[in-house]
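For this depiction, one protein chain was excluded, whereas all remaining protein chains were kept in their positions.
Here is chain A:
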Amino acid sequence: MLTHPYKRLGGAFSVKSPSVPNFHDRIYSDHSSSDSALVNENPRVNKHHAVEPSSLGQVSPSEHDGNLSVIDLYGDEVDSQRGEVEDEDDDYNYNEDQDGAHSEDLDLAFAEGNLQHVELDGVAAATSKSALSDGVENTHFDRYGFKKQNNHISEAEYDRWWLDYSQYCVRRKHKWQLLLEKSGLPVTDDSPSRFPSKSERLKRYVRKGIPAEWRGNAWWHFARGQEKLNKNKGVYSQLLQKMKQIKEQNPNERQVQDLDIIERDLNRTFPDNIHFQSASYNKEGPPIIKSLRRVLVAFSLYNPKIGYCQSMNFLAGLLLLFLDEERAFWMLVIITSRYLPGVHNINLEGVNIDQGVLMLCVKEYIPEVWSYIKPSIDHHQKNNKTFSPSNNKVLFNMQKNEFLYRLPPITLCTASWFMSCFVGVVPIETTLRIWDCLFYEESHFLFKVSLAVLKLSEHELSKIKPRNNSLNYSWGSNLNQKNGLMGQEDNDMEIFQVIQTFPKTLLNPNEIFEKIISKGDLI
């Protein structure tokens, strides 16, 4: 499909984004020492780690802003007492490019190609030199190996945006460094594994983005992955052992249902990411695909209630870009059990619950958007624009029941936002920002993001011709009414298309996060 210079590398791991450290094809057959190894493991310091984009490593001297003296790092209580309003930190100024804080000294060169300025380390230095020159020319991929261009964003648009956003990332990283230093957790190797205890300040820092290179460790920390792993020592290697046995017993492993579908989805996971493309590697295929297979199969054995559900390939795939295999596995366990319980089950029982809650939230918090997506069943609401739950509780409860039993068609779209935790729904940098907060703030953040995205889509929705509200329609209603329902259905479909497509254009994560902040912590 597409050819790129990396192809010439013939499977060498020589060009990597710093956030793609864990592609070593490690099999956890010997687990005796892996626990401690994982605790202390610096996933960035391994022989495959090769390239450090300057955009993430360089800090302007003028970045030393004065607000640091007020940072209180040691207590949640003190911190929360301080309150967000009193905080003079410019953290709340999401549109940082207007705050004048950043310096002209910033090295802008990285914007021309994220591999332009690199630090090399260890073994990789030698192998990556030739690759590097390729990398410099090759600006088609972002710092995680994803193709910049897609159906909704051109490469030029991406580069224009990245010019600003990469500076933002540098500034944020510097603040994180100072925060950790102040917390007595100085960053010596650019791969901190310990983070300050939770606080309002830390929450704001997370909302503004965890430095890309630290993400794996930070997610693991905030999601309490180590706790989970410690309770399940050796489990992952046992699962791999079991997987091996099944393979031996069923030479044609495709007969086992989950294994068959997993196999079909492996190469369909991030086909536009260089690390997942077979063409870049030798016959054995990319190591990350092998890891993905093991994680997904191990999971299907670990949790038969879920087995394998499409969308988990995206969750595991993204985790593997930031974490080693075993930690990615446990993060997948945590996501599917703690954050999205029941959502991936064989009967998808959790999906309707979440979508019902989301629709309630839309109705309550963004009624202006609800007016587009609600099933047009309620004439009270139409006649009474000031309707709100508080002024008519009985009606609210009744209507609530109404649409919870017959969810609006749009939930067929928003359900996939939850199932894949926005992977593939919004551009990758935006997805990662969402994940930062998901692991820090837990599942309600998915609702917040969904509301923000829906709110942002309001303008697009308003362009749709007004529908004929006089028709009684609900999804899946009687076929006999078909002719009369056409107008209504057409409208629903147009709305569906907007909600389906619009999020893919949200290149700038701060656009969403501004909305989340401006809405406050309503939920």
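Methods note: contacts are C-beta pairs under 8 Å (C-beta built on N, C-alpha and C of every residue); 3 or more make two chains touch, one makes a residue touch a chain; residues count from 1.
The working rule: contacts and distances are computed from a predicted model.
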item: Listed names "VPS21-like protein", "Ubiquinone biosynthesis O-methyltransferase, mitochondrial", "Trafficking protein particle complex subunit" or "MMS19 nucleotide excision repair protein", matching UniProt entry of the absent chain; value: "VPS21-like protein"
item: Hidden-chain contact residue, picked from the options A:S420, A:S457 or A:N510; value: A:S420
item: Of A:E181, A:E441, A:D490 or A:E514, the residue in touch with the unshown chain; value: A:D490
item: Missing-chain contacts mapped onto chain A; value: 1, 257, 261, 264-265, 267-271, 309-311, 313-314, 345-348, 377-380, 394-395, 398, 409, 412-413, 415-416, 419-420, 424, 470-472, 475-476, 479, 481-486, 489-490, 493, 496-497, 500
